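As you look at this complex, bear in mind that one protein chain is not there, while each of the others sits in place.
Note that the chains are named A, B and C in the order they appear, and that numbering of residues resets to 1 at the start of each chain.
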Amino acid sequence: MKFQLYFIASILFAFAPQKKTRIIFFGDSITQQGTEPGGYIIRIDSMCRSENKSGQYEFFGTGISGNKVYDLYLRLEDDVLSKDPNVVVIYIGVNDVWHKSLLQTGTDKDKFEKFYQAIIDKLKARNIKVIVCTPAVIGEKTDFTNPQDGDIDEYSNIIRRLAGKNSLQLVDLRKSFLEYNLKHNPENKDRGILTTDRVHLNPAGNQLVAEEIWNMVKANQ
Amino acid sequence: MKFQLYFIASILFAFAPQKKTRIIFFGDSITQQGTEPGGYIIRIDSMCRSENKSGQYEFFGTGISGNKVYDLYLRLEDDVLSKDPNVVVIYIGVNDVWHKSLLQTGTDKDKFEKFYQAIIDKLKARNIKVIVCTPAVIGEKTDFTNPQDGDIDEYSNIIRRLAGKNSLQLVDLRKSFLEYNLKHNPENKDRGILTTDRVHLNPAGNQLVAEEIWNMVKANQ
Amino acid sequence: MKFQLYFIASILFAFAPQKKTRIIFFGDSITQQGTEPGGYIIRIDSMCRSENKSGQYEFFGTGISGNKVYDLYLRLEDDVLSKDPNVVVIYIGVNDVWHKSLLQTGTDKDKFEKFYQAIIDKLKARNIKVIVCTPAVIGEKTDFTNPQDGDIDEYSNIIRRLAGKNSLQLVDLRKSFLEYNLKHNPENKDRGILTTDRVHLNPAGNQLVAEEIWNMVKANQ
Partner (left out) sequence: MKFQLYFIASILFAFAPQKKTRIIFFGDSITQQGTEPGGYIIRIDSMCRSENKSGQYEFFGTGISGNKVYDLYLRLEDDVLSKDPNVVVIYIGVNDVWHKSLLQTGTDKDKFEKFYQAIIDKLKARNIKVIVCTPAVIGEKTDFTNPQDGDIDEYSNIIRRLAGKNSLQLVDLRKSFLEYNLKHNPENKDRGILTTDRVHLNPAGNQLVAEEIWNMVKANQ
């Protein structure tokens, strides 16, 4: 009897479509561009396929240009929770710093942390795994003379602390981008190594982000 | 039998405390100070009592210094909805404009409208009456030379449009303050008529806000 | 004998080239574009010719994009005094206000006045006539909701006071532009009436500036 039961279960398992891990990338224009050809999400999907893992994962991006942490909070229900993801990769923070000088509409440090934690809380309440990324760069110079370097370091520290406090996986893009530039940007240029315009990713930047996140996603399982 | 039942009901009704209209004032430091002695909420409560209407209304203030529209959205559930109000008076917008130049963390116009509408939606979904106020002043000069005059006029227009679109009562403090200053500020001073510091209310300012809102609250019933 | 002397003088006067009044326009990108085809300086020159006054005036423009009042002060010697003008038309102030929000590098009010006065002092010390212009617009909306309206009004007031205090001719472009827009901008648009982009002059804007200044120049003599 026991054998028979096992046999049936086996068959069911074999034919039932395996439930894929649904991963949503949640962010700003960098993530919006991530779903375009050559974008980091497309690259993750390609790496997944080439490793014959496309049966295990499915990827969705929801990035909106100009978004800051509180914009993610506002659209969390509609754009993320309603789609029932297993994993959410949060990649936010550039505009929270950059828009201070660009439009005078950046995000205060304490509120950045408060909204970020509120998003984490809502995701964890649904048992959704959360991966957080530090904002990579606003300017690629390696001698700490990009105007927002101090501020983006501070906001990256907030995300690192949130990752520790909430036991989340951290993709430290800020750190990876600096290390990459220290190797590949001997002329101390402010763009053109991993970004097109100091902020948005060029092909090398999309590839670096894709690799960093994809490795973390696989480590997640 | 019927008589008896009615009789009991009558007694119950007579002795049960009348359900008061619960009004919550929702805002920033101006509303925070509104619950202090001489504050506009205290003054509304006093006017209510002196008109023998304290059996009909109860007033609560939840103002937090530095709050902008998205901060209200973040704490809407905890600080407002959980307290089951019948009416919510929203008084926000000064920091959304002012913090642009003060801290580079103001609120973009389109997002100001989006978050404001999201708050209105959540309140209306619970059948809570909504009264909205325009931000009064950042500087009391009457010749349109306060640095933020153009911007605060624009954000006031957004609130006026939202009031129209959502059929809400509007307390147009921006308009009332200008009219008051045109009469009482012949020297074109930037503070001291209705504010202590160009933004926060002095006794005359608290009195004006109290009267404007109290009249609207009574008109509401 | 007296008759004869007079006669000689007459002949000399008739044949000697008349010394033209040399007018330099001193400003920012708006003045830089003023010397391009269709620009306001070119238009003034055309009006001058069509009124058969080209023997009386010659016009030079020295406008540099991004200039603020202290930039004019820095290059006053090289670009203006060294050219020995009879009249200098100062048209500055837009960037002093606008660059506050655009680049965080605007000019403090008190310093705007101090540098402006220092320029006037140096010009007057050489007996150069000074004509000052108020900055026209940063946004053409007529309902006082252009974000910089309050601030540009304040800086215009500084220039008006400087004109009064130093007995200078004032071309009040701020006022002229508002009056023109009240007539010709019924839709309350922020550009396209006198400017291409809220700041820089379109043909109608160049024409209005040309007329206002040209009339003042002629009144100057």
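Going forward, contacts are C-beta pairs under 8 Å (C-beta built on N, C-alpha and C of every residue); 3 or more make two chains touch, one makes a residue touch a chain.
The structure displayed is predicted, hence computed values, not measured ones.
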Candidate in contact with the missing chain, chosen from C:T31, C:T107 or C:N206: C:T107
Selected from C:D28, C:D71 or C:E212 as touching the chain missing from the view: C:D71
Which of B:T31, B:Q104 or B:N206 contacts the chain that the document leaves out: B:Q104
Interface residues of chain A (partner: the chain not displayed): 100-101, 104, 139, 143-151, 153-154, 157
Contacts of chain C with the absent chain, listed as residue ranges: 66, 70-71, 73-74, 100-101, 103-108, 111, 114-115, 118
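Convention: only the chains that are shown with their structure count from here on.
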Same-residue or different-residue interface between chain A and chain B, half as cut-off: same
Distance between chain centroids, defined by C-alpha means - chain B, chain C (Å): 47
Touching two or more other chains - residue numbers and ranges from chain C: 101, 104
